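A single protein chain has been omitted; all remaining protein chains appear in their positions.
== subunit A ==
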Amino acid sequence: MKKYVMVHDENLCIGCQGCSVACRNENNVPDGVYRLQVHMKMSGTFPRLKTDFIRQSCVMCEESPCVTVCPTGASFKTDNGITLVDERLCVSCKYCLLACPYDARFVDPITKAIGKCTFCFQNRLSAGKEPACVTVCPTDALVFGDVNDENSEVSKLIAKKNVEYPKAHLNTKPSLGFIKNTKGGRYE
């Protein structure tokens, strides 16, 4: 069984928002909401500064609070670790929005159903393609694949680099990891 994992290397990410535009066009994301954002955060005092590049999207928890609280079973996990919403069952009660510690879900302003990142499960993965954000990333900061295949690029990356997971202390076991930014201006 495949288990899909995505890693965002904050050192390679340049915050160009290519991923965000591709995501919106691929998934017809309506204005005003987003499945994916990359936040750029500058910190420090001139000239000792750094800029972090933080991906904000569903982290595909193994222990998903959004699935647990869903009263209708609309929020569910696929066998390969992807959290999805079945729009036919969703009553838009928004419990999942409250339960999600990653602020990764939204109410679609048009359909009123709950929207979120799907790793492009139906529209790209099922056709053997990578998620749109991974495909277009200009610096290859996103690596995606089957973590159960030790020869996959993502497995090799995890073996080589220190991959961290957001809010790891919550024990939700995310499948979206990141490599922490180490870059910053060091001029005295």
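By our rule, a contact is a pair of C-beta atoms (placed from the backbone, for glycine too) under 8 Å apart; a residue touches a chain by one contact, two chains touch by 3 or more; residues count from 1.
Definition applied: contacts and distances are computed from a predicted model.
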From "ABC transporter substrate-binding protein", "Acyl-CoA dehydrogenase", "Thiosulfate reductase" or "histidine kinase", the hidden chain's UniProt protein name: "Thiosulfate reductase"
Hidden partner chain, touching residue among A:Cys137, A:Leu157 or A:Leu176: A:Cys137
Missing-partner contacts on subunit A, residue numbers: 9, 11-12, 14-18, 20-22, 24-31, 40, 42, 44-47, 49-51, 87, 108, 110-111, 122-123, 132, 135-141, 183-187
